[in-house]
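Left out: one protein chain. Kept in place: all the others.
Chains: A and B, in written order; residue numbering restarts at 1 for each.
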Amino acid sequence: MSKEKFDYFIMGDKGKYEVVIGLEVHAQVLSKSKLFSGSPTKFGAAPNNQVSLIDSAFPGMLPVINEECIKQAVRTGLGLNAKINNYSVFDRKNYFYADLPQGYQISQYKNPIVGEGKILLDMPYGSKEIGIERLHLEQDAGKSIHDMDPSNTYVDLNRSGIALMEIVSKPDLRSPEEVNAYIKKLRSIMRYLGTCDGNMQEGSLRADVNVSVRKEGDKKFGTRCEIKNVNSIKFMQMAIEYEAARQVELIENGKEIDQETRLFDTKKNETRSMRSKEDAHDYRYFPDPDLLPLKLEQKLIEDLKNSLPELPDKKKERFIKEYGLNAYEANVLVSEKEISDYYEEVAKLSDKKLAATWMMGDLFAMLNDKGLDISKSPISAKHFAELVQSIKSGEISGRIAKEVFEIMVESGDNPKKIIESKGMKQQSDPKELEKMINEILSKNKDKVDQYKAGKEKLFGFFVGQVMKLSGGKANPQLTNEILKKLLKG
Amino acid sequence: MTDITNQSLNEIIKKVKTKKISSTDLTKAYIKNIESAKKLNAFVTTTFDQALDKAKQFDNKPNFDQLLPGIPLAVKDLFCTENIKTTAGSNILNNFIPSYESTVTKNLWNNGSFLLGKLNCDEFAMGSSNETSHYGNVINPVGDQLVPGGSSGGSSSALAADLTPATIGTDTGGSIRQPASFTGTVGLKPTYGLCSRWGIVAFASSLDQAGPMTKTIKDCAIMLESMSGFDEKDSTSINKKKEQYSKNLKDNIKGLKIGIPKEYRVDNMPKEIDELWEKGKKILKNLGAKLIDISLPHTKYALPTYYIVAPAEASSNLARYDGVRYGYRSKQGKDLIEMYEKTRSEGFGDEVKRRILIGTYVLSSGYYDAYYLKAQKVRQLIKKDFDDSFTKIDAILTPSTPSSAFKIGEKTNDPVSMYLNDIFTVPVNLAGIPALSLPAGVDKQGYPLGLQLIGKALDEQKILNIGHAIEKNCGFKNEIKKWWA
Partner (left out) sequence: MSLDKEKIKHVAKLARISVDEAKVDSLTKDLNSIFKFIEQLNELKTEKVEPLTSILNQSLRSRKDEISDGKIREKILKNSPKENKEFFVVPKVVE
C-alpha cells in the first residue's frame, strides 16, 4: 500500500490547526418490535400506526425489554472487539419535547451494556485504530413535522421507542476522510452482524459530531461543539469542514469558543447554535425504577460470540491468504458483506485473481452507473464466474468479454449462450490461424518485405488485419506468436 | 331486616353463595348508600348502570366458585379502568378515558366482581389527608370535620361508610395503611412486586404498590388473593406461585417472634398511641408469641429519604402530563414551551407542583450526589436494618400512625407536619416489604387507632395470621353512626 502522509490541517494566519473529531453514532437496532413494547419497527408506515400505549406514554404503562435488542447490542459490542458488561442499568434522560411522550428517554448512562472497543481503518497512509468509548441501548423519539401547518406542529410517534444503539467513539478522528472511513467501516461491521441495516436515508444511522480544533502539536484538546443529528456522511464531512473553519477563525480573532450544541443547516451549508437546547445539559439522569438492572449471563455472551459471522478484518486476511489478492483488492471486496459473498461465489467457480479484477472493474462500474447494490446485480455470480472462466480459458478475449458483459447486463443470459449464439468464440486453433495469417501475408507481400527490411512498426498492421478478418475473434496471444514465427520465416 | 352492607366481605360472599341475596340486590343496596352519602365526597365517578348490568349478568348465570362472586367494588381513581374516566384526583386528567384496564382491577373482575365507581384520592396519590384532590376533600365517616387519611382517602371513607364491601388503594409511603388506621379499617401494603403496577397511574415507581382495604383480616386475605399475581407486562412483578391467603389464614401464632423496634417511640407521641402499642404487645404475648426488642437504627432517616426518592421519581413520572396526547391542555400556550408551562401549572395542584419541583431539584446537575444519590445510599441502610432484623424475628409490631385522624385544614399550611404523619409507614415502602394496619383501639375522642404489622418480603400470610389473632382478641368494633344519611 502506498504510504501517503496524513495531511488534513486548517491553515490559519497564526499556524496550522489539527481537527479533532469524535462521533456519537445512533444506529437503529434490527428487530421486529420496539425496545420496550411490541409495536412493529418497519419503516414507512402510516402515521401513528405503529404506536402502542407504551410508546405514547399513557398513564400506568410500563416498559418490558426486548431480548433480541439486548443480543443485538452484545453482538455489535463483540464485533467492535469491545468489553461486554455483565451488569448494566437503564436510566431516564429527562427533557421535554413534543415527540418525546414520556418526558424522558430510557437510555443507559453510568453503566452501559458495552464498554471500550476499537475499529481499524485502512487509510491511504496506513491503518489507523479508532477507539470506541462505549455502546449503549436507548429509545428513539418520534418525529415532529413542522411544515404541514403554519401554526401547528404535527407529531408522529411511529419511531418512538424503537431501539437504538448509541456508539460513542473516542476523539481519535482527525479528518472528514477518516470520518467517512469510520462510518463506512462501522456500518459494514453492523451489516455483517445483521444488527443494523445502516440505511442512512431511512434514518437507521445518524450521528452527533463533536468537533474541536487545536494548534498542531498541542497536547490539550480545544473546546468542542456538538453538531446534532447529521444523517449522511457527506453532510458530516461538510459540517466538520465548516465547523473547524469557524472555530479556527474564532481562535485567530482571539475569541472564545462556547461549548454548545449546534445544528447543521444542509441548505445553507453551515452550522448554527441551537438555542432551544439551552437547558438541555441538565437531563437529570437517574436509574429507571420501572426496570431492573440488566445482568447478562456469561454463557449468553459466549454463545453469541461463538455464533458471530466472519467480520471484515478477518475476512480480508483470509482473502489475501486464500485467494492471493492484494490488500487493496481484499479491502474493497470485504467492504460489504454482499460484495464479499458475491466474490466468494464467483471465486469458487473461476479464477480468483481474474474474478477480483473483473468485479472491481466492469461489474462495479456497471452497478455504479445503474445505482444498484450488488444484491440487485443483473448478472448473477454464477454467470459472472462463467464469463471469467471464458476469459481465463482463452475462449474469448478481453475485448470480446466486454461485449459479452454488455449483453449479459441487457439480457440476463448466461455468457456461454451469448458466445455461442453470436459466434463470439475466440479463434484459438493454431492451424486455422496459421492459414488465415498466411493468406494475409501473401496478399501483402510489399508490407512483408518492408517489415523484414526493418520497419517493425508494421507488426501492428498485420495484427489488425488478422483481427479484421476474424471479426475480432482471433486469439491475440496466438496471433502474435504465429505472426512472429511466419514473418521470421 | 339486617343491613347487608355493614357486614364483612366474607359474610356477604357467603350470603351470595347461599343465594340469601342476589348480586343485583346487593348492588342496589350499595347504590342506595352511595346516593345518600354524597356529603362524604368519596366518589369521583359512579358506574351504577354498568354495575347493575353486570350484577344482572351474574344473577342470570352465577359462578359461585369465584373468589368474589357477583360482588360490586369501588376502587381508587388511580387505577385505569377501561372506558371509565380515570382522574388520579387531578385536573390534568379531568377528561381522560383509558382504553385499557389495569392488571389489578382486571384480576378483581376476573374473580367475579365488577366496578361500582371510582374513589376520590389525593392528587396523584400525593397527600396524607385527601385534601390535595382536585375533586374536593373527602370526609371521614368517623366525624364530619375529620380527614379520612390519604392518599386513599376516598377508599377508606367509602369502606368505613359501607359504600363498598371492600376496596383497593395504592400505598407509596403509607397511603393504604394510614387511611385504614384513621377509619378503623384494615389495609395492607404488599411486598413490592406482588401486585402488578401495570395500568396504575404512577407516583413513585420504586415504592408504589396496590393493596386491599377491608373491614376484616379475612376480607383482606380474600382481596389480596384476588388482586395479586405475576404480570409479564410489569418488569418489577415477582414471578411466583399464587398463594391462597384466605384458605390458609389461621390465628395460631404461638412461638412466633415479634420484634418491637425502639425507634418507633417518637417524641410527642400521644399517650394513647403508646397504650395501643402496649395493648398489642400484651395480646401477642398472651397468645404465645415472643416479644423481642429490636433496633432499626436508620428509622428517623426514612422520611427525609422518602422525600427525596419519591419526588424525584414523581418529577419524571409526571413529565408525560404535558397536554400533548391526553388530558388537560391550557388554552393559553402560543408556542410549545408556553403550552407546556401553562398546562402543567393549571393542570397540577400545589402539592403536586411542590413535589415535582423538589424532585427536579434533587436530580438536577450539581445536586444529584448530595440528594438523590445520598438518599439511595440511606435507603440501602434502611433496607439493611430490616434484613438484619428479620434474621431474628418473624414480624414487627408498631403503631400505624403517630396520631388519630386530624381535622380538615389542620395541617395544610405546614407541609412538613403533614409529611410526619407517614413516619411509621414510609420505612416499609423504602424496604419493599409488606405491612398491614389493623384497627385495635380508639383514642379518648373515640377515633380509631391502628397497629402495624411488618413482615419480611413475601411473608404476607404470616402478618395476616398475626393480624387475625390480634383482631380476634383486641375487642375493637368500628361504631360509625351514619350521621350523613
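Rule of thumb we're sticking to: contacts are C-beta pairs under 8 Å (C-beta built on N, C-alpha and C of every residue); 3 or more make two chains touch, one makes a residue touch a chain.
Quick caveat, the model's predicted, so the values are computed rather than measured.
Looking at the complete complex, one finds that the omitted chain is in touch with A, B.
Summary of contacts with the chain left out: across B:Lys28, B:Lys290 or B:Arg325, the touching residue is B:Arg325. Residue B:Tyr192 is the one among B:Phe58, B:Tyr135, B:Tyr192 or B:Tyr264 that touches the chain not shown.
When you scan A:Ala27, A:Ile119 or A:Val155 for touch with the missing chain, the hit is A:Val155. Taking the complete complex into account, residues 95-97, 99, 192-193, 206, 232, 235-236, 238-239, 298, 300-301, 303-305, 307-308, 315, 319, 322-329, 333-342, 344-345, 348, 350, 353-354, 356-358, 360-361, 364, 370-371, 373-381, 383, 414-416, 419, 431-432 of chain B touch the chain not shown.
Hidden from this view is one chain, which touches chain A at 31-33, 37-40, 46-54, 56, 64-70, 89-90, 96, 98, 144-146, 149-157, 263, 274-276, 279, 282, 284, 287, 289, 291-295.
Just so it is clear, only the chains that are shown with their structure count from here on.
Against chain A, in their complex, chain B makes its touches with residues 80, 86, 88, 93, 96, 98-100, 102, 197-202, 204-206, 232-236, 312-313, 315-316, 318-320, 322, 324-326, 336-337, 340, 360, 363-365, 368, 372. Residues 53, 56-65, 92, 94, 96, 98, 101-104, 153, 155, 281-282, 284-286, 288-292 of chain A touch chain B in their complex.
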